[in-house]
Each structure stands twice: as C-alpha cells, then as structure tokens.
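Only one protein chain is missing from this complex, and each of the others stays in its spot.
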Amino acid sequence: MTLSLQDPLLATYALAASLMILKTMAMGWLTVWRMMQVKGGYRAPEDLRRTLLNRAPDPAQLAPDERVERMRRIHMNDLENVPFFLAAGFLFVLTGPPLIWAQVLLYGYVASRLLHFAAYVTAQTHDLRATLWTLGSLMVMGMALRVVWVVLA
Amino acid sequence: MTLSLQDPLLATYALAASLMILKTMAMGWLTVWRMMQVKGGYRAPEDLRRTLLNRAPDPAQLAPDERVERMRRIHMNDLENVPFFLAAGFLFVLTGPPLIWAQVLLYGYVASRLLHFAAYVTAQTHDLRATLWTLGSLMVMGMALRVVWVVLA
Partner (left out) sequence: MTLSLQDPLLATYALAASLMILKTMAMGWLTVWRMMQVKGGYRAPEDLRRTLLNRAPDPAQLAPDERVERMRRIHMNDLENVPFFLAAGFLFVLTGPPLIWAQVLLYGYVASRLLHFAAYVTAQTHDLRATLWTLGSLMVMGMALRVVWVVLA
C-alpha cells in the first residue's frame, strides 16, 4: 500500500481520525469555555494573579467546579480511548479489510464517541454512558485483534 | 518503504503496537471490573442514580477506593507512555533499522510494560516499578533519537 488519500480505505481512516482529533481538541476548548463561564475551576496557583483574563482573583477559583470537572472527565475519557483508536485504525486499514467493514468500524467509532459525549455532557445514566463506551472500546480492540491475526497468519 | 504488513519490520511494529493497544484498552476494562467488584470508586454525580447496574446507590460510592485507584494509576501510566511508543516505533521502523534491533526494542518494550503492570498490580516496591518504567522510557527515547539522527544526517 502506498499511502494515498485517494485510496478509499486510507481516505476513510483519515476522515474518521481527523474528526476524532477535532472532537478531542474541542474538549480543551469546552473546558476553557466553562472555566470562563464560572470564573473558576483553575488548577495552578499562579492563576490567582490579577490579569486581563482574571480581573478579580479569589482563592475559591482554585476549588473544583462540577461544571468544569464534567468537561475534564469527558476529556480524560477521550485521552483513554482516542489515541488508541488513531493507531489501531491506521494499522487496521493496512490489513486491507473490505471497504464496507472499514466504514462501519471507523465511522461507527466516531458515532459511538459523539453519542458518548452527548450522554456524558447531559448527565445521562451510568448505564447508557457505559454502553456507548463499551461499543467504542470493542471496536478498537476488534481492529487491533485483526492486525495481530493478519501479522501472525 | 511501501507500507506492507508482509515487510518484516512493519510486521514487527504492527504486532508490538497492537499488543500495547490491547493492553492499554484492557486497563479500562480492569477498572470497570474493579468498580463492579467494590460497587464504588465512581466519579460522576449521576452515577448515584438507581439503575440496572447500580440497584442500591449510596453517596459513599463516589469516594475513591484504592482497589479502583490502583487500576486508574496503572492506566494513567500507560497514557503517559504507550501513545509515544506507538508513534516512535512507527517512525523508528521507517528509518530501516536491522530487523533484530527492531525486534529487541519493540518486543522488549512490550515485555517491559507487561512486567511493569505485573509489578504495579501486585504492589511491588517503588524501586522495581521505577526500574521497569525506566527501561521502557529509555527504549522509546532511543527510538526517537535514532529518527532525529537519521533525518539530520
């Protein structure tokens, strides 16, 4: 396989991977947005200095704020999952799977993570969130297992 | 280098990388398993809702539980290390090292991380855990340094 984005398998991967990169980076921005909304949830002691962005510092700004912490938990969940999807998906397309399977797994993963985000940010039940996490986790492990299988076969 | 899993260098990388992806994803499952065992160690306030998976909610379920936290620490240690192994190992095989060196470094890394897991999950001394972490960390940095060297040479 020469790596060309005109190859439909690699194009599928590149699109799914880029969307997951943008989704994860967005969590940093959502955390910042919430910190500006609640004017708190900071972590570094120097963030209590008076600056343009923090005109009225207050020690309480270093206390955890659930609206900020929720974004951090979602971000953390992405860090536990997305980098491994990025690597597994790339190796998976190198095994030359049928295009339809690549589309189902790679776009299906993106869908599972967007639904996981929707469930988490609106505080749905643990059961729903866990189901969506499970779905994505199984897809990543399935892709990695296929790579192991192809290499050893 | 065209990327073919029949190339022994790329096959070595693909196998080692897939094993590390599966290992890290397994930490998520081990954390879930421990949370179900101790019926606690949760983090989101909504996890105290009564659901099929949590039939007897109790505020104490949101307190940290060492059996769960241990899994989270091991998972975190993977997040600090494995993604960088995945990227460094890929670039390292692109430099065309001798196959035997690739096998020693890539499979050696997998072994060092499995031993690190074994030492951490059974609460061995800090010294043993640190030694195994050091070994893996040096291998990743060695691979990255070779890439820098080859590009600049």
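Letters A and B mark the chains as written, and numbering starts fresh at 1 in each.
Keep this in mind: a residue touches a chain if its C-beta (ideal position, glycine included) is under 8 Å from a C-beta of that chain, and two chains touch if they have at least 3 such contacts.
As the structure is a computational prediction, the values presented were derived from the model and not from experiment.
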Quiz prompt | Sole contact to the chain not displayed, among B:53, B:99, B:115 or B:147 | solution = B:147
Quiz item: For subunit B, which residues reach the chain that was dropped from this view?
Solution: 1-3, 66, 70, 73, 79-81, 83-84, 87-88, 91, 94-95, 120, 123-127, 129-130, 133, 137, 140-141, 144-145, 147-148, 150-152
Quiz prompt | Residue numbers in subunit A that touch the chain omitted from display | solution = 2-5, 10-11, 14-15, 17-19, 21-22, 24-25, 27-29, 32, 42-47, 49, 51-54, 75, 79, 82-83, 86
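In this section, only the chains that are shown with their structure count from here on.
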Practice problem: With chain centres taken as the means of their Cα atoms, state the distance from subunit A to subunit B in Å. | Solution: 17
